[in-house]
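Taking it in order: structure first as structure tokens, then the write-up.
The complex appears here minus one protein chain, its other protein chains still in place.
Chain lettering (A and B) follows the sequence in which the chains are written, and residue indices restart at 1 in each chain.
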Amino acid sequence: MSTTTIETVLKAPTERRWLPAAIVWVVLLSAPLWLPLVGGYTALASHVLVMGLVAMALNFLLGFTGVMSFGHAAYFGLGVYGAGLTLRYISNSTLLALLFGILLGGLVGTVLGALIARRRGVYFAMVTIAFGQIFYYIAYSWNSFTGGYDGLRGFSRQPLHFGPLVIDIQNNGTLFYYFVLAVFAICIGLMAFLLASPFGRTLIAVRENQRRARFLGIAVDRHIWLSFSISCYFAAAAGALYALLNNFADPMSLHYSLSGEIVIMAVMGGMRSFWGPLVGAAVFVILQDYISSMTENWMSCIGLLFVLVVMFFPRGLLGVLQRRGSP
Amino acid sequence: MNMLEVRNATKTFGSLVAVNGVSLSVAAGELRAIIGPNGAGKTTFFNLITGFFPPTSGAILVEGQDITRLSAQERVKLGMARTFQITEIFPELTVHENVRIAVEVGSGFALRPWIGRDAAATVRRATEETLGLCGLESKAGRSVGELSHGDQRAAEIAMALALKPRLLLLDEPTAGMGEQETYQIAGLIRRLHKQSNYTIVLIEHDMRVVFNLADRITVLDQGALLADGTPQQISENPAVQAAYLGTAE
Partner (left out) sequence: MLQLVLFNVTNGLIIGAFYVLMALGVAMILNLSNVINFAHGNFLALGGYFAFVLTPYIGFWGALVVAPPLVAVIGYLIERVMIRRVYSRDPVYSLLLTFGLAFILQDACRYIWGTTGLPLTVPASLSQGISSELFFITGYRLFMMAIVAIAVIGLFAFLRYTRMGVRIRAGTLDLDTVAALGINVRLLRSFNFAVGIYLAGLAGVLAGGQIGLNPNMGDDLLMPAFIAVIVGGVGSLTGTLLGGLLIGVASALTTVFFPSAQEAVIYVIMAVVVLIRPRGLMGEEGMLT
């Protein structure tokens, strides 16, 4: 499995490089079996996968190219609306909705990325935020088409048809979970494959030292642009799955506050670790689910979580586990 | 035809003239040292050659081809590789990974999402050869950020070599090093020059290194060319003695 080859890039401290990947897949594949026992439910697990995918997509850029986007909710949200609008207005094919969602977020990211890629550091972040808000504003204002402030309703995911075989992901939450897991696996596999390739190593080179990268002959701006675009396609894939999960497209899924949450998931899990953002997303989503049912002041709790992670766990959960000095 | 030729290069920053009409020609296979007191414009001159920024006026040619307006990346593709006064490496990666990335980029694989088995084997062989040439085999698996200053510099030179350059530019390769490390790096440069026949241009402060290694020496002072000649000629040049050797040492 290509997901384990990434560990050669990550330089896992032990010889058992396949172990983290094996644990992740066993946990994810068996989730519907043990989740009810610990008080979880499948929709929550699907939510974790979706946020895990977008956090890993962001980390392709943040952790493996060293470039900080604070506007990734835009491409996630375009995926949400791309899928939702497809089901609402164009076709009742779930797969087509997924495809159009990915294309909408990915292509917009590719075009905007060309404008953004020349910026560096906090200025890059600032421009990504401001550009990202454009789409929040559009979804919010274009009432007749997107449902405006109330969001887009009136669509739902449809069963999958493969010739005579019908998979009812519409009504069966467990089947839908496995559908999400399959898309997740394809995306993660592609990311791992790219990161383990010569191209992926040039991205890590850009992260490590842009001056050295440039004087090795790497076109740094172009590689940042490519990484940004690739990351946007995966973020949009997560967004499209999110629309299918909720049968609803919410303008808040385009808002920069979600961008911040995506970044904290990646950082909390560990930016330098391939699986870190998934762990961070799991902790964040479950915590948010739990806290918002417990107290009205969940915003303070989430804010406090941001502060605590930054002050005391900057390397993230998986970062602390890893040997110091290893990426 | 000269490997490198600089014609009347001038660089100004506002009203400051950092490099003032300097010309230089380096033959293939030559080892050229550029010396001069602090603030003589050596590093600025180097940056003009390597495309860090363009000259205000003048021309730069590599093997007769005008590269004055080319970007740093395009110059790398024409066979120019450099190191920096403050070592520029990929600190969190291993020595092997540092060199491997350089080999892959040098082989034109920078945008390749996959390479075939043969290409991968070639990359591995080239990486190991380069590590061997620079005496880094035993440290290949260690994070380059943890290594000694001398080994980090050797790793940076290895990355430059991995690009298979025709022209190697080293900015103060022994800067900030102790006796032992200076000896290590000087030995490496000598091997590259004598055994592997690289054309090398280096800036250097340590006069023992300069006079031991260089075929020819170029002296800059206050941004201008002061003298150019063999080590013998330079050490006997009264202007150099007055402006540089007399005051700096």
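Of note:
The criterion applied here is as follows: a contact is a pair of C-beta atoms (placed from the backbone, for glycine too) under 8 Å apart; a residue touches a chain by one contact, two chains touch by 3 or more.
Please read all numbers here as calculations on a predicted model, not as lab measurements.
Considering the intact complex, the chain excluded from display touches A. Interface note for the absent chain: among A:L87, A:A139, A:I204 or A:V267, the touching residue is A:V267. Across A:A21, A:V127 or A:L181, the residue that sits in touch with the chain not pictured is A:V127.
Only one of A:A22, A:L115, A:V166 or A:M294 touches the absent chain when the whole complex is considered: A:L115. Considering the complete assembly, subunit A touches the hidden chain via residues 62, 68, 70, 115, 118-123, 125-127, 129-131, 133-134, 137, 141, 256, 260, 263-264, 267, 271, 297, 299-300, 302-307, 309-311, 314.
Note that in this section only the chains that are shown with their structure count from here on.
Between the CA-based centres of subunit A and subunit B the separation comes to 42 Å, rounded to the whole angstrom. Those residues of subunit B whose C-beta lies close enough to touch subunit A in the complex are 50, 72-73, 76-77, 81-82, 84, 88-94, 97, 100-102, 104-106, 109-115, 143, 145-146, 156, 159, 163.
Of all residues in subunit A, those touching subunit B in their complex are 9, 11, 193-194, 197-202, 204-205, 208-209, 211-212, 214-219, 223, 226, 272, 325-327.
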